[in-house]
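For this depiction, one protein chain was excluded, whereas all remaining protein chains were kept in their positions.
For subunit A:
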Amino acid sequence: MTALLQHPGYDEEKLRRVAEQLPCREVQAGLLLSLMGEPQQYSYPSIFIYGHRASGKSHVLHVLLKELELHHATVSCVECVSVALLFEQVLLSFFGCDAASLLPRSPSLSDFVRIYRQQPVTMETSSHQTVVLNPVVEDNVTVILLSEIVWDKFRPNTGCFEPLLLHFPDYSKGELQQILSQDRHPSYSAEFYSSYINILLGVFYSVCRDLRELRHLAALNFSKFCEPLEEGKVKETDTHKLWRNIEPHLKKAMQTVYLREVSSLQWEQMQLMEEKEAGALRGLSAHTHVELPFYSKFLLIAAYLASYNPARTDKRFFLKHHGKIRKTNFLKKNEKTSNHLLGPKPFPLDRLLAIFYSVVDSRVAPTASIFSQISSLVTLQLLTQVSHDDQLDAPKYKCAVSLDFICAISRTVNFDIVKYLYDFL
């Protein structure tokens, strides 16, 4: 392709190098370049670039500023927890550590501007994701702000100097394919790799369009994709067999690596092991399935029932002779008020113990060991304490486990919890 970026005032060779490093982003780079103008000309004081994660905002800017050797300072707002760090970084990048050391102990914006003005500065600058500054310095400074969130959320009440808004659109499926195919392994052909990318995008594109995540997934799973090829079972062009091999693996990846349930290292190790040895991959959530003592399990079950059943229905579930309950007593269940959608409700300790005693078969004495088990459930964050710490005589709790978890637990004690839940009547 011929030089897509052309601008007087900059070397053509440099621009060609820039264009090579920015695939699918030529339009945006060209726009930025034309806004910045030639190095000695003025450019618009404030530009706001917004777009999704991994849509190339910092990459484009970084490449442009580095290759064209424009004077710049890059600051990340996530790192600068206080304004002093921000000022120091900017002064350091522009003027060196002498200027940065001139900043007093807890500098205000006034000090920063004063020191900045004292230094001689001639060329363009940019800084990434900074607080909004009015153009109080009169020379040729451009503040470029990069963000995922739109400008409307940042605008102050009484207004300010509005920056020029630039949108970096997301990559389309074709563009993603093109960029991901650039990472190809040298020992395999380009078509082979692009068929792999095609399959990967087919599984993950409807869920995630983040370029970084997709690259990570592509890198992790490529060895598994090539496995049948290396074992000699299939040829490169046998796409159907390759697809059948990799597709369940990718589906599994979606449940584990994509969600960061397992680390990438664990995933790679699992791929190396044989299929029979692999077994179930223990994700992070699996660690919450701790083995609880017998009574704790029943306490947890009782807590779940107390949270998700309304109090007036306790009589029906837990008394031996509850008498005839007329259907009209139960209000017609509106789907919205299903407790499983709204969340757990708080319950007092007495109700928990009442349900516990009716649920546990054997006779249990209310000793301190039972109460201490309740506290340990709170520490394990399976229950949350809702009442204030000072209220000792009537504490309130909420159950913080999901339906799947409690079903698993009740299965281990042979208790059919679904029969006791109001929402599943």
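By our rule, a residue touches a chain if its C-beta (ideal position, glycine included) is under 8 Å from a C-beta of that chain, and two chains touch if they have at least 3 such contacts; residues count from 1.
One rule holds in what follows: contacts and distances are computed from a predicted model.
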| item | value |
| --- | --- |
| Undisplayed chain, where the name is taken from the UniProt record, one of "Mitochondrial import receptor subunit TOM22 homolog", "Origin recognition complex subunit 4", "Transcription initiation factor TFIID subunit 5" or "Sodium/hydrogen exchanger" | "Origin recognition complex subunit 4" |
| Full-complex contact with the absent chain, from A:265, A:341, A:365 or A:394 | A:341 |
| Given A:173, A:212, A:233 or A:411, the one touching the chain that is not displayed | A:173 |
| Residue, one of A:243, A:258, A:318 or A:357, that touches the chain absent here | A:258 |
| Residues belonging to subunit A that touch the chain removed from view | 6-9, 31, 34-35, 37-38, 41-45, 50-52, 55, 108-110, 113-114, 134-136, 138, 140, 148-153, 158-162, 164-165, 167, 169-170, 172-173, 205-209, 254-255, 258-259, 261, 285, 335-336, 340-344, 384, 386, 398, 400, 402 |
